[in-house]
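Every protein chain but one is kept in place in this view of the complex.
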Amino acid sequence: MSAAPLPDSAPLTPLSADPDAMAELERTWRSSHTGLWGWLTTTDNKRIAKRYIITAFMMFLLGGIDAAMMRLQLSRPENHILGPDLYNQFFSTHGTTMMFLFAVPMMTAMGLYFVPLMVGSREVAFPRLNAFGYYTYLIGCVFLYVEFLMNTGIDVGWFAYVPLAGPQFSAGKRADVWAQTVTFTEIAGIIAAIQIIVTAFKQRAPGMSLDRIPLFVWSMVVVSVMIIFAMPWVAVGSQFLAMDRAIDTHLFNPAEGGDAILWQHLFWFFGHPEVYIIFIPGLGMISSIVTTFARRQIFGYAAMVLSLVATGVLAFGLWVHHMFATPLPQLGESFFTAASVTIAIPSGVQIFCWIATMWTGRVRLATPMLFVLGFFIVFIIGGLTGVMVASVPFDLQVHDTYFVVAHFHYVLLGGAVFPLFGAFYYWFPKVTGRMLSETLGKWQFWLFLIGVNVTFFPMHILGLQGMTRRIYTYLAATGWGTLNLVASIGAIVIASSVIVFLVNVVASLRSGAIAGNNPWDSDTLEWATTSPPGPCSFPDIPVVTSRDGLWERRDDVPVMTGLRTDRREVLVTTLHEAEPESRHMLPSDSIWPLLLALAVGGAFIGAVYTPIGLVIGTIVALPIALGWAWPKAPTGPEMVDDVR
Amino acid sequence: MWRIATAALFTLVGMVACEREHRTFHGTPASNATPTVRVTSLEPGPVVVTDSAAGPYGGNAYGMSQGKQLFTQMNCVGCHAHGGGAMGPALMDMTWIYGSNPDQIFATIQQGRPNGMPSFRGKLTDDQIWQLVAYVRSMSGIGRRDVRSGRADEMYGRSSEQNTKTGKPKTTGPASASEMP
Partner (left out) sequence: MQLQIPPAWAGHESVFRPSSEPAHAVFGLFTFMVIVSVIVYVVVIVATFTAVRRSRDSEATPLTQERERSSHRAVTAATAATVLILFAYLLYDFGVGRAVAAPRDAANALHIDVVGHQWWWEVQYQDTAPQRLLATANEIHVPIHRPVLLDLSSNDVIHSFWIPNLNGKKDLIPGHHNDAWFEVDTAGVYRGQCAEFCGLEHAKMAIVIVAQTPEQYSAWYNAQLQPPQPPTDSLRLAGQKVFLSAPCVMCHAIGGTPAGATMGPDLTHVGSRMTLAAGVLPNTPSNLESWIADPQRIKPGANMPATYLSRADLRAVTAYLEGLK
């Protein structure tokens, strides 16, 4: 980490032109072990991010199966497929999976993979911490579903309101399992957020000043800051709940001075930014795709960045709109109405800028662009119903009904999942080296678009006809049967679109068209390296001279050289202008992240069953943390008298 | 080999979890037959220690929490308070006048006992009595700790059942006349 001066002698050869240096670089950066041990000890951010993406997608499938069971049960009145206990577990697991185990980890994973590549860095800032975050997340996923299969699945909703989730009304360990699973995912989320912020601010390619950062990176930075400010609240809240349940505290006990509404404040202060954490990366993905497929930079860069930041900041001022039905003072509630309405403005600015971009660009309608159009069709409906439910009197009619279910599925599917699928089609060539099939992509798009609308549009009407949320059945006399059946049929269409996607992925991995470095002719830096990127990502660090990136100089990207090939090094640059500042040595592969994740995981899982579990787990974790932090003497020539 | 071990571990934990978390809604029909249980530790000949089964809800958290609810709703707290006892004997100590086995407690609740314990036969279903049995045993820390209830949403009077030290009950028989209230 010393500020060794870069060589100023005769012009240097780029590493990519020196086969011996490239071979040594490849040896340095690839996994130091093979087989299972190599798999467990790797700290390569691309491999870790791929695991995150695959795990999160599996969670998406499991959450989808939960939803399919729910829709099956609700397709007819007084159905007997799921009784109340099982239905409660299914809808709670569906919500928890989608919100905690799929949406946020998937978005942070896309960030962990693409932010370093887009800023021209070889690796994230803290590779071993990255691995620890993934293993913690994986343990959380496995824990929740194993417990679900053992009849200890969460059954009080993903929001676990007290007193229902409290010790008196929720017997057994189900709510404790939920509380600790939440904590796991918070840890992973915060770690990913730290990686993204530090990488994006301190490891950019030289010349990538703040006003040249791609909009996707900006969206991930905003999201990461939001994660750091929002997630600790749900961790605190869930630990308070765990404490009330396990060691007789009275934080939510009104008889002893606690308050049930306290839980709602703690949860929603996290919960509202959470949905923007899920949505804002989607905005970044849209910007990337529109830039490439409209073949011009996004119109209004400054406005776009400020809109992202404004959305992120405003998101923290809205949480009480989930609590309009509680006895909070009306004047206070009005403030939150105004804030909830205001946040529509930066989103609107972004949409207008994208339209202006497409209007003045030359659009080609490949599959990623189709999903962007799907975003426009679906998300805007959700945004408009969102402005509607910002109103207190109207919200009091539709709160906790299927109208709100329709609203948030439109904004989450439209604002996050459509861009995500678009991003999958867009970046699949970069990650795997092969193109996804355009034909299957179009099939998937249309099935998904139709399925989402057929499933969720009728729910607006159901909510206005009195159908409340979280009910395992309903009377035939209510007349809700027809629209529920329509919605359940739509769910089948959505499922078929996901199956088409899986078929597409499997087939393309085997026999898709080989993608070159830059098959879409895009402008951002990740397309400057090979598809897939090698373990080192960038043998030579690209130098950025304008916001146009690769469009500026397509075949002749200026690079910077001078990092060592016998040690893993990344370049650290300044915050504003990205001038080279120092070299940062990265640690080698290590088993300690996995061990610490197991210890921390064991601590939280033990805490579900006995409070002493946390103590024992901490005692086990401390020596492991010590082992992790134990300094290792660097091998190879010392840096002191080495200026190359 | 380790595959079998893992599977066995999961099955074991699964069975425990399944029983703990199971929610039964349908009970059994009330029986009017008097259970043949001993309600005293005095007997001629050698003392035969009978095995104490846990009762139908001894390993079931939901049943135990229903028992806790019934304890307040059926006004057991009126005489026993929340375990400390008042007019009635304390239920959170290790002293059991008529025995601490589930079937002994069942008989106590169903039949009533001298000096004030009402008979609830016909007024509580068998299922409700078994839930109360499970809860009453947990009040003094008998049985599995992981199925016991947490604190109630009430004013704080005692540690929750799950944080009560596990103890060894002993049957004492009725106190002598001088100790009676």
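Miscellaneous remarks
Which chain is which? They are A and B, in the order written, and residues in each are numbered from 1.
Operating definition for what follows: a contact is a pair of C-beta atoms (placed from the backbone, for glycine too) under 8 Å apart; a residue touches a chain by one contact, two chains touch by 3 or more.
Just so it is clear, the model here is predicted, and its values are computed rather than measured.
Residue A:L475 is the one among A:V142, A:L210 or A:L475 that touches the chain missing from this view.
The residue touching the chain not shown here, chosen from A:T183, A:T199, A:S238 or A:T337, is A:T337.
Within the set A:M358, A:V559 or A:A621, the residue that contacts the chain not displayed is A:M358. From the options A:Y52, A:W178, A:F299 or A:F371, the residue with contact to the unseen chain in the full assembly is A:F299. Screening A:M22, A:I65 or A:A260 for touch with the missing chain picks out A:A260. Touch with the hidden chain on the side of subunit A covers residues 83-85, 88, 156-157, 161, 163-164, 168-169, 254-255, 259-261, 294, 296, 299-300, 303, 325-327, 330, 334, 337-338, 341-342, 344-345, 348-349, 351-353, 355-356, 358-365, 373, 376-377, 380-381, 384-385, 387-388, 390-401, 464-466, 468-475, 477-479. By the touch criterion stated above, the residues of subunit B touching the omitted chain are 23, 25-27, 29-30, 69, 73-74, 122-125, 127-128, 153.
We take it that only the chains that are shown with their structure count from here on.
Computed centre separation for the pair subunit A/subunit B is 48 angstrom, with centres defined by C-alpha atoms. Contact residues on subunit B toward subunit A in their complex (touch as defined above): 10, 13-14, 17-18, 20-23, 61-62, 64-66, 68, 145-147, 149-156, 159-160, 162-163. In the complex of the two chains, the subunit A residues touching subunit B come out as 85, 146-147, 149-152, 163, 166-169, 171-174, 244-248, 250, 253-256, 609-610.
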